[in-house]
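A single protein chain has been omitted from the complex, and every remaining protein chain is retained in its original position.
And now, subunit A:
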Amino acid sequence: MTTQQPAEVQPAADERIELERAVVKHWKAPISYAVLTAVSFILMVLLARDGLARLRLASGGDFFQIPDALLPVRATGVVVVVLLALLTAFSFWAAATVRKVGAWLPVVFGIVFVVGFLVWAGAGAMIPIPGLLFATVGLSVPLIFGAMGGVISERAGVVNIAIEAQLLGGAFTGAVVASATGSTIVGVFAAMVASVLVSMVLAVFAIRYFVEQIIVGVVLNVLIAGLTNFFYSSVLTDNPALNSPDRLPRLNIPLLENIPLIGPALFNQTAIVYAMYLIVPLIAWGLFKTTWGLRLRAIGEHPLAADTVGINVPRLRFWNVSLAGAVAGLGGAYFTLDSNGAFTREMTAGLGYIALAAVIFGQWHPIKATAAALLFGFASALQQTLGAIGSPVPSEFMLMLPYVITILAVAGFIGQSRPPAASGKPYRKQ
């Protein structure tokens, strides 16, 4: 029976509904760990490579220089596999005894696995860890901006599959306007405006005309890809001056950039990246601590309830979806005004979809979605770094890595994440 007191002790209405729970054992996580451990065993023990792997941990301007880590590949492999096996065993034990395991287990497991993989892949070569981290941040920036746009839009009740279009539209417009005006700042703002316009199309069709949001989003993605391709080949190739924007300057933050390992990755960046450091916590704070956030979440959870307290649901949804576009537009500007320096055909390459995956993996929470985007960014950086040092894994397989991790993350490791209840549902009034 439940632990509740008999009903006469207190009024029935004051009791909490607590149903008895059956013992349900969840084997998904331990089995996943076991499979990864088995893969590691095959890779790092059976197919072990000889020699030493050198992990470079220091970079030029650090306060102090951490010496390179020289690791014997075989021995490291054995140690890593043993550690993974222990973690897996713990996971099985926890599942069998129905214990809750915190988030530390997947994190520790992931770090151990990655270290083992790096050492194995880097046998006889040098892997620059600061460079890997720098690339991680760089590759994550558009994902994070895209994911923030996704979080805002979906929390307001509109599925934003058009992140891809917002990024691409922003990238193109940013490049052209910055080239034409000669001002990167104007370019950044133009990118935001373009992205807002894309969002507004989505908002009008989804909110005003109740068109299926996924379809509008997909159509927008195709439309913007087509438009930018057309202008790229018909205008930009003939007028290269329109596609050669100045890049945003790198702003080094003194002292902070000298922190070993993470300093250069985090604090030797452009204004757009520093803006991201502010925007993510700002959105998190705004969503959960301000009137704006309260209303935003209300219209995404139960729009009729919001309506009955006098909130104009369609209008609020419209402006928040537009705001989501503005945030995603910064991610678009990053492509052409920071990382690449020119627009190329479909240069966002599906990152908008990965950003959407980060939103889901991050459970519609700005901080968690950022962590998810960083994970995907790390996977891409790993692929680039290992490609550069000539890893034994075929490069085609390495290219798959970010996407494989996306699928595993979204499908496997997340628990039951709950989307905003009214996300994707049009709100109709009589």
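Just so it is clear, a residue touches a chain if its C-beta (ideal position, glycine included) is under 8 Å from a C-beta of that chain, and two chains touch if they have at least 3 such contacts; residues count from 1.
Here is the rule we go by: contacts and distances are computed from a predicted model.
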| item | value |
| --- | --- |
| Which of "Sulfite reductase [ferredoxin]", "Nucleoside ABC transporter ATP-binding protein", "Heme lyase CcmF/NrfE family subunit" or "Winged helix-turn-helix transcriptional regulator" matches, in UniProt, the chain that is not displayed | "Nucleoside ABC transporter ATP-binding protein" |
| Listed residues A:Leu256, A:Leu282 or A:Leu304, member touching the removed chain | A:Leu304 |
| Residue of A:Glu20, A:Asp50, A:Asp238 or A:Glu396 in touch with the missing chain, whole complex considered | A:Glu20 |
| For subunit A, the residues touching the chain missing from this view | 2, 4, 6-8, 11-24, 291, 294-295, 297-298, 301-302, 304-312, 416, 421, 429-430 |
